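First, the structure itself, so that you have it in front of you.
A single protein chain has been omitted from the complex, and every remaining protein chain is retained in its original position.
Coming up: chain A.
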Amino acid sequence: MSLDLLVAILMTIAGAATPLLIAGLGELVVEKSGVLNLGVEGMMLIGAVTGFAVATSTGLPVLGALAAMGAAALAAAIFAVLVLTLMANQVATGLALTIFGTGVSALIGAPFVGITTPTLGPIFPDFLTSSPLLRLVFGHSPLVYLGLLLTLAVWWFLNRARAGLILRAVGESDSAAHAIGYPVLKVRYLAVLFGGAMAGLAGSYYSLVLTPMWAERLTAGRGWIAIALVVFASWRPGRMLAGAYLFGLVMTMELQAKAAGFNMVAPEVLAALPYIATIAVLAIISAARRGGTAAPACLGKPFRAAA
């Protein structure tokens, strides 16, 4: 295998892993605060279409990515009001958010089908990407680097910052956190908004980096994989990074098999691999833990301040 090919493969893996990583880190923070938002897929779609629309209209992909974060955070805010203030069931509301996001994105995106957009391509000057190895380091979209930085930032926030300690406390025992005097709902609102913004950013990666065009259901269920990765990572940012890149590898198997001329297995089977792997990983993890999990103790439970 030539060096060129190897670098190309590694770069596709990074490309496939980055949106999983960003959306997964967002959901990780949300779940650490004790909220289960199953609407990641819907928020990613809203992000993807908003990013695309703004980037094509203004010609500025960076503005598109920012708008994607804002729009998905807005969708997350609706979710937050429903489950936090009105105490709706989190699972049902999350599923509704995904359905809502799928529909709304198709509606907004209808006029944009078939056009291309300026992309968030490599940011470093050409001379830095002249050789394959340099390309491996400098040739990525800025979002790839952002994903890596975000991993570090989320780890630092959760393990070193006081605000992160409070967020974890709220997710571990909302009643105890409330008794000590922490604003449980405010913390959860902020976490949900952050999760929404990250899902939006991850969604825009599909429309602004991976494929510079819009199509309905562009994210193709990757939001669900991001949610599964949170469990896979046992709510730890470092493992989320490893998990996202592992899934990036699995997801690009189909392409790589084609490139390598491997045809012993039907391409459809390879394309289905990430989803099979998701189910396998979740089953293995829950079997291995036998009841005990690293999940935040209050995950998915509504909080009502004691009367």
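Here are a few things to note about the model shown:
Definition applied: a contact is a pair of C-beta atoms (placed from the backbone, for glycine too) under 8 Å apart; a residue touches a chain by one contact, two chains touch by 3 or more; residues count from 1.
One rule holds for everything that comes next: contacts and distances are computed from a predicted model.
Its record in UniProt calls the unshown chain "ABC transporter ATP-binding protein", which is the match among "Cytochrome C oxidase subunit IV family protein", "ABC transporter ATP-binding protein", "Protocatechuate 3,4-dioxygenase subunit alpha" or "Phosphoribosylformylglycinamidine synthase subunit PurS".
Considering A:Ile166, A:Leu185, A:Ala220 or A:Ala242, the position touching the chain not shown turns out to be A:Ile166 (whole complex).
Remark: the omitted chain is touched by one listed residue; of A:Leu152, A:Ala179 or A:Ala280 this is A:Ala179. Mapped onto chain A, contacts with the missing chain fall at residues 162, 165-166, 168-169, 172-173, 175-177, 179-182, 290-292, 294, 296-297, 306-307.
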